[in-house]
Structure formats: C-alpha cells, structure tokens
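Note that one protein chain of the assembly has been removed; the remaining protein chains are unaltered in position.
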Amino acid sequence: MRLLFLGDVVGRSGREALTSRLPGLREVWRLDFVVVNAENAAGGFGITEAICEELLEAGADCITLGNHAFDQREALSYINRQPRLLRPLNYPSGTPGRGAGIFDAASGARIYVANVQGRVFMEQLDDPFAAIDRELKRIGDAHEADAILIDMHAETTAEKMALAHFVDGRASLVAGSHTHAPTADAQILVKGTGYISDAGMCGDYDSVIGMRKEEPIRRFLEKTPGARYEPATGEGTLCGVGVDVERGTGLAVRIAPLRLGGRLSQCWPEFWGAP
Amino acid sequence: MRLLFLGDVVGRSGREALTSRLPGLREVWRLDFVVVNAENAAGGFGITEAICEELLEAGADCITLGNHAFDQREALSYINRQPRLLRPLNYPSGTPGRGAGIFDAASGARIYVANVQGRVFMEQLDDPFAAIDRELKRIGDAHEADAILIDMHAETTAEKMALAHFVDGRASLVAGSHTHAPTADAQILVKGTGYISDAGMCGDYDSVIGMRKEEPIRRFLEKTPGARYEPATGEGTLCGVGVDVERGTGLAVRIAPLRLGGRLSQCWPEFWGAP
Amino acid sequence: MRLLFLGDVVGRSGREALTSRLPGLREVWRLDFVVVNAENAAGGFGITEAICEELLEAGADCITLGNHAFDQREALSYINRQPRLLRPLNYPSGTPGRGAGIFDAASGARIYVANVQGRVFMEQLDDPFAAIDRELKRIGDAHEADAILIDMHAETTAEKMALAHFVDGRASLVAGSHTHAPTADAQILVKGTGYISDAGMCGDYDSVIGMRKEEPIRRFLEKTPGARYEPATGEGTLCGVGVDVERGTGLAVRIAPLRLGGRLSQCWPEFWGAP
Partner (left out) sequence: MRLLFLGDVVGRSGREALTSRLPGLREVWRLDFVVVNAENAAGGFGITEAICEELLEAGADCITLGNHAFDQREALSYINRQPRLLRPLNYPSGTPGRGAGIFDAASGARIYVANVQGRVFMEQLDDPFAAIDRELKRIGDAHEADAILIDMHAETTAEKMALAHFVDGRASLVAGSHTHAPTADAQILVKGTGYISDAGMCGDYDSVIGMRKEEPIRRFLEKTPGARYEPATGEGTLCGVGVDVERGTGLAVRIAPLRLGGRLSQCWPEFWGAP
C-alpha cells in the first residue's frame, strides 16, 4: 500500500502547492491513501469548511489538525459533520470532533488514522502516549486496520521520537508535524514502523514558518504589539513523506520524503517513479 | 571557500562518526574550515578537554556549544585556555570563555564564527538578536572577516528562521543546532546567506535524540525518577551542512546537507564530488 | 469541625517549626484533622519514611506532596505502605501510591483529602480539573465524607483560583501550595468553599523559597553549574490556614491564616482562641 502524508498546509501558497500537484501525483503514483495536516490552511490559522472540502477534493482522504485546530470557529461545528477531519485525540473529552478514524481506501484496505498532540512546550492536554496506546490496543485486538498512520503534532524532537519508538511495530507510520521544517531523518524503526520527525510544511519557505518575515522578526526585536501575522505568498513547496506498507503486517517497507516546488531541494520517493 | 558545519556530536557514537570520517573528508574535499557543535560529546552532556582536543585533531577548526556547554565542569576552566572552543555569545557577561572568534583558515582566509543561543523554551539569556547584530556591525565595519558562520542553537524553527532572515546578506551561513534532527530545508536566503534550520546530530539515530530509548520513553509514561540518560551506542551518522562561500562578498553560492553512515539516508554536497 | 492545613515543610527549619508547635496546637485548639504538605521536608527535596513518621507523630493526620514527591526514591515504595501519605491524584495511572483518601477523625467524622497538581508551567500531567471532578462526584454520590479538603499544588494563581471556583460548594477547603509564599487572600467563596491561594511554606523566610540564598541568586546572575541547593537553617515559620467546617453541609463557615514563629508577622484563627 502506498501512503502519503503531507505536512502543515500554510495559507494560499500551501493550498496551491497541494491542489496543483496532488491530483496528478495520486494518479501517476496510484496512491492508496493521502493524509494532510491542514491546521494552518486558512490564512495561517485553522481551517474552514470551504478549504477542507477543497483539500479533500484535490485528493486528500483525511485531514488532520493540531494546536490551531479551532482558530476558525466554524470548524467547531463543521468537524462534527465531516468524519474525514480529525483534531488531536488527546483533547479533553467533550471537544467537538474525533481524534481518530478508520477509512476505506479505494483498494478496499482499511486505514486507521490518528492525530495526537505533544505536550512539551505546548498546551496542557491528556497524555498522548496513554491515548495512542489505548487506541492501538483496541484496533489491534479487533484486527480492524490494514495500515495505521499517526500524525504526532509536537514541538520537540524528543517527544516525537519517544512516541514513535513507543508504538514501533504497532503502527505503519508516525509522521511528525508542527515545526514547519521538514526533517531529513526518515527511517524505518527497528520493529517496522516508518518514521519522520517532521514532514515539513506545505508553504512558502521564504518566510518565518510560512509567515511573512517582517512581523515575526520584529517581535523578536521588540516586545510591543504589532501587526497580525500573514502567510507569505511566494511559491509553496509541497512537503511530506511517502511510505510503502506491507499487506498483512501493516509495517513499513520503504520510506522517503517528498519536496516538490518552491525553494527547497526537490525529492520524492524514487521507489514510486518520477512524479 | 568550502565551509562545513557539523551538528551536535552525541557521545561515543557521534565522536567515532566524526573521527573516522572527518580527516578523509577534509583532504578529499580540500575544506577551508570546519565547525563542529559538540555540546553533547561527553557521554551526552557537555565536553571535556580530552574530547575537545580529539575533535580538533580530527579536523575541526572550531568547536561550538549550547545549553549543555558546562555540564562537565572542567570546561569552565578549560574554555579560558582554548580559544577554538566557543560557548553561546549571549550568556551573561562574566561567563567563562568567548562566544565568537576570528580564525585563520589554511588558505589565509579569515573566518568569523559565533555561537548564539535562542531563548524560546530555553534558558533566560540576553537577546541573541541584539548580540549578533552588535557583532556583525563591529566585524562588518572593520572588514575583519572573509566568511561569517553562525551556529544558532535553539529549540524553535521560528526563532532560527527569524534570526537567519535578520542577518541575511550579512553572514555566510546560519546553521541551526540543538534539536538533534537534521532538517531538509537548506537554502540560500534572498540576500545571500546560507541557511539550514538544524544541521542534525552526529550520533546514533536509533535513539531518542541520541540517547538510549528506554529511559526517555519511560519518563514520558511515568513521572517518577529513574535511571540516568546514556548515549545510544549504535553506528552514528555524521550530520551537517556544506556551503561554498564566495571570496569578496562572503556570501553563500551553494549549500547542501551531509549525512554519512548510520541509519539515515546518505547524502553530501555533490558540488564537492563523492566523499 | 476544625481543620488545619499547613504548607510545604522545607528542611529541618520547617520540620522543627512543625514538631515543636503542632502537638500543643492540636490540643489547645482541639483540632479535628491536620493535613501537611511535606514535599520539601527531606533536605528540601522530597520525603523519607523516617520524616513522614515524625510528622505523623507530631500530629499530622495526612501528608500531601507535589512535584517533589519522589525526589527521595525510598518514597516510591514507602508510599505503598503508608495510606496517610498522598501524592498528586493526576499522576499517570501506575504511579505508586494514592492521590486521595478518606480518613477517620478522632471525632468520628470522615475526612476526604485529595492532593492535585496544576499543569501551567509545571509537568505534563492528566487534567486536574477532570480528576477532581470525577472524585467529587463519586464521593458526593456516596455521601462518604463529612469534610473535603483539597491541596491544589500549582504555580499560578489563576489555575488555583479557577479550580477552587470549579469545586465551590462541593468541597470544604481548597488550599494552594507550591509557591512557598503564604497569600493573604483567605476567603469563603460564594457557594461555601474555603479558599487560600497558597498556605505558604513551613520554613525559614530568610531564604529563597526556603533555600540558602547564595546559590539561587547566583543562578539568576550566572548560567554556569554551581553548588547544590541547601535549605536555610534559621528559625522557621509555621504557615497554614485554619477552617471551621459545618457538620451536615461540609462547607466552610470561618477561615483564617496561621503564621507562628520566625520572621513573618504572626497570626492565627482568632475564632479558635490564642495558641
């Protein structure tokens, strides 16, 4: 099975990188399932119904979020109507929406996706390790999924790596998100789970984490209030990670990053052929 | 000029990756200057005199540090005797050692190196932006350096990117360190400064940021005291970034990551030839 | 019912303030129940079996802890044998010990005590609001307790006040601990719960939160490693809060702080008479 995870879509540059490229990639690579983190898709802050539908239509099978999940308030109600939109699993009980779901791929495979959020230097949430452990035990006992993909939305490398090793052998892929910088550490862990610390953002890399540079720089220099953050508007890079998952075991057999367009060095999973 | 920056050396695995490969790389690539962050070289915590000398002998021209600078107390006195060892520039005045220096490359070029530490989710230090700005003005006015390399040791991508854009056009390279995950966002910024968010660690990537996995995972699951952190002992990956700097302008003209050995995908600056 | 809560006992000065005064106070005031936070009782860090027994013998009915709970490792096993020693309720499941208990007062009244830890600027734990809510519903439904005392061990006033209002009318007393500074905001909240933001420490107030001053000051000035923290050894102040709880409703009818000995202004619950 061919799974693609794309990192935090930031603003129009990120959306255009995705909508212009994903439909073609899905077809030429015959992708089984595509997950997109889109917590910054709406002007850098959150997601709207219209944008979520646009991303699903462009070829995303499931959208994940993070600490910016509800920056656009319409998402608080929309998420209850859209099962393909996930917010972090370990938000307090009572939070609108779901943190995980099982979806049918076109091939008939059943793909479990969970969105989980780290706690180090982030909001006070329930334990992401305990939350994902409960889920994996439930899913594993029921033999419900052919592949298991976890979006670990977290600040520190340590928390991401620790969670990945914690679920090693029980998940197909742990892909980090949130830092907006793609890491070059994609690997298959010792028990078979594919891992990357951060998939990177889909957005303009002539920026400060996808935002126009002036105001973020100013806020480091001065401690006075200023302008709002606005997404940078240069050509975006589509950033993510592709993984081949073995039928039967649900483990990763090949993994490689994807970077197309924009300012970064270009690459793709060569085991899928040229894009 | 060919400059190489290598990220946080972690324990024996990191040191061996460096000592076994750097002498050959220096020669085959005719490198002008090599800077190595070694804040975790001594058992994962700090640096000793013996280890610093070992790294310099293996081909490092300058060693930088970070928040672990003085984990080994002997560094508090040794750093005053070793001008090639730098600790962050923006530590309080009175801190032993220096935060920046100008060094002669074999070619006769003069290389300025600064080590600066971020503040977001880290210790309370003086402003790294103001500190580096003062330095660059002083160096620039005096036309003292042919190349300027900054090790920005910080937790968040945003602080690293903002600092790099802040000095864009005034430095040859801003290389991030501290997260222990190499990023895949090496680029030349719009005014000519080379940039990578994190050079990655030199160490064993079957680990949690270079440390044996069991105890870090346990600390996320339990909140009780446990064992000490120990570096992982598998084969290390040499991780860093190479940059070609133009004589005269001191700006970057080519930049590419380096990853040799261990578990990560292998790569090197192809404009320097095969390693 | 007369309940007394004493704040964080710090080192020998704190223990002596308690052991020299509490036996007399219990008798002259005919106290029904005494709870003592002792997370810093052993040299400033944690608690030992010998010290816990000493405090219970001096008149404490129940000992609570906090983020320093297991600084002394013997507490990891001792807490399983000592039902009167509580660690925060919202530690991960599997943590040794208990976070709450129901105890018999000499009068026959049943006193429920819970120790709960805040999360803002502290460790990543389970939600203290959800944890205490579950407990209060269980206790309330079963009519199991005549008085309910909560030690809210937290850094920020906001989290303490919010939790107190959240349980207002359902608990007899919410007493804060952890900052080591007694607050002067004791009051009965609108629905009848007694509240104080922090009971203060039992320890020497010529100090930095109970520790000898030199090293803490030095660490603010310098960022180099130094000496260990040692408790200050001057005369300690016994610090806490007394509350009269109404039989039947279990709500607070009178509340006042206690400060005896040492450098702070002296005061006590005048409705209990002179000490």
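The chains carry the letters A, B and C, assigned in the order they are written, with residues numbered from 1 in each.
Here, a contact is a pair of C-beta atoms (placed from the backbone, for glycine too) under 8 Å apart; a residue touches a chain by one contact, two chains touch by 3 or more.
Fair warning: this is a prediction, and the values are worked out from it, not measured in the lab.
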Note = Answer key for A:30, A:73 or A:228 versus the chain not shown reads A:73
Task = Among C:74, C:185 or C:230, choose the residue that contacts the chain missing from this document, as touch is defined above.
result = C:185
Query = Where the complex has a chain not shown, which of A:123, A:144, A:214 or A:270 is the residue touching it?
reply = A:123
Request  = Write down which of C:61, C:135 or C:159 is the residue touching the left-out chain.
outcome  = C:159
Task = Tell me where the left-out chain touches chain C, residue by residue.
result = 121, 127, 129-130, 155-159, 161-163, 165-166, 179-187, 189-190, 197-198, 200, 205-209, 213, 216-217, 220-221, 256-257, 259, 263-265, 267
Message = Tell me which stretches of chain A touch the chain missing from the display.
response = 70-71, 73, 76, 91-92, 94-96, 123, 125, 221-225
Ask   = In the complete complex, which positions of chain B touch the hidden chain?
value = 92-93, 119-120, 124, 126-127, 130
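Please note the rule applied: only the chains that are shown with their structure count from here on.
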Ask   = Using CA atom averages as chain centres, what separation in Å is found between chain A and chain C?
value = 43
Query = Quick one: chain A and chain B, Cα centre-to-centre, how many Å?
reply = 29
Ask   = Among the residues of chain A, which ones contact at least 2 other chains?
value = 130
